[in-house]
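Missing here is one protein chain; the remaining ones are kept as they sit in the complex.
Read from first to last, the chains carry the letters A and B; within each, the first residue is number 1.
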Amino acid sequence: MKQLALVIDLNVCVGCHACVTSCKEWNTSGTAGYMADMNPFSRDPTGTFFNRVQTFEVGAFPNAETVHFPKSCLHCEDPPCVPVCPTGASYKRDEDGIVLVDYDKCIGCKYCSWACPYGVRELDEHQKVMKKCTLCVDRIYDAKLPEAERKPACVLACPTSARLYGDIHDEESVVSKAIREAAGYTLMPEWGTQPANHYLPRRKTEMRIHEDELERADNPLKIDGRLPKPGVRDPSLDDVTSW
Amino acid sequence: MNPAFSVIFLTTLLGTGQGLFLALFVIEARVAAGLLAAPSAAFYPLGAAIVVLLLATGLLASFFHLGHPERAWRAAAMWRTSWLSREVIALPAFMAAAAVYGWAHWQGWQGTLLIGVAGAVLCLLLFLCTAMIYACIKFLQEWATPLTLVNFMLLGCASGVTLAAALAALRGEPNVPELAAWAAAFTVAGLVARLASLWRNARLKPRSNLQTAIGIKHPRIVQKAQGFMGGSFNTREFFHGRAPGTLRSVKWLFIAAAFLLPLALLAAGMAVDSPALLAAAFAVQYAGLVAERWFFFAQANHPQNLYYQAVS
Partner (left out) sequence: MSNPVHDPLSKDLDAGSRIEVKNTTCYMCACRCGIRVTLRDGEVRYIQGNPDHPLNKGVICAKGSSGIMKQYSPARLTKPLLRKPGAARGDNAFEEISWDKAFGIMEERLGEIRATDPKKFALFTGRDQMQALTGLFAKQYGTPNYAAHGGFCSVNMAAGMIYTIGGSFWEFGGPDLDRAKLFVMIGTAEDHHSNPLKMALSKFKRQGGKFISINPVRTGYSAIADEWIPIKPGTDGALFLALISEIITQGLYDRDFLVQYSNAAELVNMDPASSEYGMLVRFEVPPEEGCFDPQNKLWWDRELNKAISTHTPGADPYLLGEFTLDDGTPVKPAFQLLVDRVRQYSADWASKITGIPTATIKRLAHEMGITARDEKIELPIPWTDAWGNEHESVTGNPVAFHAMRGLAAHSNGFQTIRALSILMSILGTIDRPGGFRHKAPFPRPIPPCAKTPSGPQGVQPNTPLDGMPLGWPADPDDLFVDERGEPVRIDKAFSWEYPLSVHGLMHNAITNAWRGDPYKIDTLLIFMANMAWNSSMNTSEVRKMLNDKDENGEYKIPFLIVADAFQSEMVAYADLVLPDTTYLERHDCMSMLDRPISEYDGPVDSVRIPVVPPTGQCKPFQEVLIELGSRLKLPAFTREDGNRKFRDYPDFVVNYETTPGSGIGFLAGWRGKGGEKFMQGEPNPRQWEMYEKNNCVFHYELPRSYQYMRNWNQGYLEWAKRHSLTRYAEPINVHIYSEVLQKFRLAAQGKSDGKQPPERLRKRVETHFDPLPFYSQPLESQVSDLHRYPLNAITQRPMAMYHSWDSQNAWLRQIHTYNFLYVNSRTAREAGIDDGAWMWVESMHGKVRCLCRHSETVEPGTVWTWNAIGKASGAWGLDSDANESQQGFLLNHVISEELPPSADGDHISNSDPVTGQAGWYDVHVRIYPADAGEPAQTFPQFDPLHEVPGQAQEKKRGRWLTYFAGRRKA
């Protein structure tokens, strides 16, 4: 069975927020729209977003890392948000594993958001219904779009291609490969939600220099005759020994 | 969590109604068994009416929690999986039972006891549903314990029975001492159970931490930005925004108001035979339970909060 998902590569994510606003932009005029903003031009502006990029500092100076961390609904394989929903507005699609909210059924009781450990559901405070990442279900199946663009808006936008998209149940997909090869992991595995979205960790490239690589026969200093070599008058064994 | 008054009133009013109903039913049962003197004929219908009123008020409060109350009917759909849905079914069912129970008494029908049995079962189911709404969310570790169910039931019974005692006293019914004793017993039991849950929660080790939340194994991780600065649903719904000191004060307040003071008032009321003191016991206890429920929500630390620690 298909399980569509995003795989987010923290190794290359630069925290640019392109995925954040491209998501908002696509969805506000899409089937999930509008995505209301409150106090848009006054104090404490706040709005509905399906995707947020957060920043963490790991470690202490000077061994500190800045980690940018995008997060949207993880489309859990065993999504705790679904069974708790009293209306059935929250549901997981059989055909592709996408977890969706039916905005016309939702009563805005917020219970599903309590049942999601990841803090990715957001109540649209104007429409009073629960919203969250739809995996751009209205893009990925849109036959009017060119094949290559039938992907989530955030994936298309991401300048570092830190967002991979595909079927994690298909061994051959880019996402499955990435998870396998780059040690993909899930968030809060302790709850058994089996998030479909995975994250790829930071990987470090280091360089190893062998001592004998520093100075070699082709050292250009030799050409100009400037390789340190003792002058004729510098002390040598010749001065002090007589065999 | 950020306590919502709609839900606080829903759960406390329901609990009181349920406790009151159980008191009525047990009195009737014990009267039938000849263990107690029979109250006046109007006592049951009046009590039942109060039960229904409490439940209706609770229900009304709950509507304020909904974004789309006009669609509330849809909430019955998912009873197979959702405790909330089950509550949505159990509540009207129980309300109906209580209403019929009162009506039957009013009309002087036979078989009120049988209706009472049905009502009591529904009442217990409702306790179960309401409590399980909270207890079933496993990652809200403060709630995910049988103590939640125990507390909801004991506290509901305590306030309901205290109300029954006050009611009986005000009307000059017999059995006030029994009811007061039961009320005291439930209050003491509630206190014990609540202290047990406080004790438990104080010792909880959160299963999630920043390391598991973002999947980086490093002892020192500090959030610098959560992706927005003016707040979001995630910061409004899950954070109470009060200082730890406030929480502590509320805790002592509800221990006093929901348990100790009512016990004292109950004792005093019985000693000087004052219905007013019993009524005061109920009022104080109910207020205490509102504080208790506020604390219940505020104390619950949602793992999602790990993602919403800092703005910059």
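In this text, contacts are C-beta pairs under 8 Å (C-beta built on N, C-alpha and C of every residue); 3 or more make two chains touch, one makes a residue touch a chain.
Nothing here was measured: the structure is a model prediction, and the numbers come from that model.
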| item | value |
| --- | --- |
| Touch criterion as defined above, residue of A:Glu57, A:Glu77 or A:Glu122 at the omitted chain | A:Glu57 |
| Selected residue (touches chain absent from view) among B:Gly227, B:Gly269, B:Gly288 or B:Pro303 | B:Gly227 |
| Absent-chain interface as seen on chain B, which is shown | 77, 220, 222, 224, 227-230, 312 |
| Sites on chain A contacted by the missing partner chain, in the whole complex | 9, 11-18, 20-22, 24-26, 28-47, 49, 57, 59-62, 64-68, 88, 91, 100, 102-105, 126, 134, 137-138, 141, 144, 148-149, 153, 156-162, 202-207, 209, 213-215, 218-227 |
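Note that in this section only the chains that are shown with their structure count from here on.
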| item | value |
| --- | --- |
| Geometric centre distance via CA averages, chain B-chain A, whole Å | 42 |
| Residues of chain A defined as touching chain B within the complex | 17, 20, 39, 43-49, 52-60, 66-67, 69, 71, 80, 82-89, 105-111, 113-119, 121-123, 125, 127-129, 185-191, 199, 201-202 |
| Contact set on chain B toward chain A in their complex | 1, 65-69, 71-72, 74-78, 81-85, 88, 133, 136-140, 207-208, 210, 212-216, 218, 220-228, 230-234, 237-238, 302-305, 307-308 |
